[in-house]
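Some notes on the structure that comes next.
What follows is part of the complex, with its chains left where they were.
Think of it as A, B and C in the order they're written, each chain with its own count starting at 1.
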Amino acid sequence: TSTETGAEDKVLKIAIAANMQYPMDSITTVFTELTGITCEVTSNSSGMLTAQIQNGAPFDLFLSANMSYPEELIKSGFGDCISIYAYGKLALVYPIGTKYTSVEDLLLDSDIRRIAIPDERTAPYGITAEAFLRKIGIREKLTGKVVIGESVAQVNQYIETNAVNAAFTSYSYVHKFEQKHEVIQLDPTMYPEIEQGALILKSGKKNHPDESMTFIEFLSSEECRKILVHFGYNIK
Amino acid sequence: MDYAPFLVTAKLALFTTVILFVIAIPISYFLAFSRWRGKIFLESLLMLPIILPPTVLGFYYLSFLGPQSGIGAFFEEYFDLSFAFSFEGILIGSVIYCLPFMISPITSGLREIPRNTQESIRILGKSRSNALRKVYLPIIKTSLWSGIVLTFAHTIGEFGLVLMIGGKMDETNVASVAIYDEMNALNYDVASHYAVIMLIVSFILIVTLNLILRKKRSIPA
Amino acid sequence: METKINPEKITAIYGKSGVGKSSVLRMIAGLDQPDSGLVKLGDQLWFSSEDRVNLPVSERKIGFVFQDYSLFATMTVEQNMQYASKDGIIPQSIMEMVNALGLDGLLSSFPDELSGGQNQRAAVLRSLCQEPDVLLLDEPFSALDDDSIADLVAALKMAKSRYSTAILIVSHRKDVLLSMADEVIHLKEDGLFNQGLPSELLVRRF
């Protein structure tokens, strides 16, 4: 309620990995309602955001889809500690009405001609998807079918445009896909955890450490957890 | 649905085009008419901004002009001017990136100006800038037009560079970045809505400019 | 080649096609540079290969009507003339010549809307708008009929007396030169030339 500091000053600049774009609208809306702090959200690939932050981007917070990018930033002195606010879940999306008895059957079915997987080199969900496939032991058999997407977002676009028949993506999009596709949550014991890490940044003079802290606290609040669960994240 | 990004885009495209038009004309003049032998290198060099992927160009831009860089820090300290994460930043980035789109057609237009026109100018004792404004630019009208449209249109669509240099502050939130966000949020309807508006508005604009400039004999300068 | 050109007279360069008449004019104007030799106007040195003097074209105060006219295609006749005039205002005396040469209805036409001869007359008028010290005319009668030639010659003579412009004309039209030139330089293919009165030089060969 302190209007004297000026509206400009109270804007919290949050950099988010592209895959957080979807739930982020709801999270910031509720956050602003509760605290009066407005948010400006930038989404990009985690790698590019990291580069931006290292080059002085005036972000207050970084919400990454994994731990390696925030860890890199801590190493170079742009932050202190990462808080894990949720765990992502891996999902498999495929056309509605497809009959199958197991994930293996589905993936090996000859009607499923292309399967999109995020790039494990750049996308956290790619690492998990690849791990999952290796675990169930059919990765090699899929070689001719696999289409690598740059990010979860791109994999989603492949599904949306029907460019592929099935895709590994984040379960957080379940509500978007439900109408036109089947979405299954894959067994979380079959892949490593997808830790969603938030980092308070110390990149410039204009940072808002107090508001950032408020946001981090909000992430573990009951209201926010509800939102995160609704969007298909796990909370511990 | 937020229409502010369109205004930012319009502003960016307009400023970029105007600035580049002003910059490109003397450069192109030099490239077209100078007898300096090294100009072929300069000319080739000026084509390079589009060789790099926009994001990569943006990365280097941040390294050299960002707040952490020497130059960037200096300007921020003493002039309160920041070359990154600001409208000025994406404008400079766009100008650098679109340089080839403006320079190349204008230079080729100037190269095709007949020798006797140039000689008449010398006989009349006109200065270079006067000749350029009154004679050469009207002659190469269609080449100018080509440079303007390519620059304008490309700035509207560009987003890798803008996203990298600008982040997404209110002042750097151009329509193409907004579309990118909507696509990331799987709001394909909204994204399409934006895209269609962008296409229609641009189309109307280009047609209108076309109609104005195509009027025979119209002189732009 | 060395010759004196008397600024009070109308001097003509005559010679076969391809002999180098246009080239001589271009060198005088400074558009091309002679390999060696001098170009002088009165006591002003314009070019000297020995002394490495080369006065820029724009300082030679020259008017040049090219063999192909070279009006600016993006400007009307009037705009062409205004552009050549100081301060952009066409001198009154030249506006009178516009009428005398029958171009009055064509001021707002573009060069590609003119006939060959109209273009040529407009080009001469444009060069007069510069009020040059020396006027170089390359085949200014080539596209004109006899009446138009007579009109143009009258206009040139008037301009000459009013602005005391030296006039140097390249032409292959013996008959016209006979009637209007004060002095003729006959360029020959071996690079030599004769200079003299038109009645002597031009008639001899008939």
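Following the convention adopted for this analysis, a contact is a pair of C-beta atoms (placed from the backbone, for glycine too) under 8 Å apart; a residue touches a chain by one contact, two chains touch by 3 or more.
All of these numbers come straight from a predicted model, not from anything done at the bench.
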Total chain copies in the file, per protein type: A x1, B x2, C x2
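Operating definition for what follows: only the chains that are shown with their structure count from here on.
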Length of the line joining the C-alpha centres of subunit B and subunit C, rounded to whole Å: 45
Interchain centroid distance [CA atoms averaged], subunit A/subunit C, Å: 80
Subunit C, residues touching no fewer than two other chains: none
Per-residue multi-chain contacts in subunit A, two or more chains: none
List of subunit B residues in touch with subunit A within their complex: 55, 59, 62-63, 66-69, 72, 84-85, 163-164, 167-170, 180-181, 183-186, 188
Complex interface listing, subunit B residues touching subunit C: 116-117, 119-120, 122-126, 134-135, 138-139, 217, 219
Partner subunit B, residues of subunit A touching it in the complex: 13, 15, 18-19, 21-22, 24-25, 40-44, 48, 51-52, 54-59, 153, 156-157, 160, 173, 176, 204
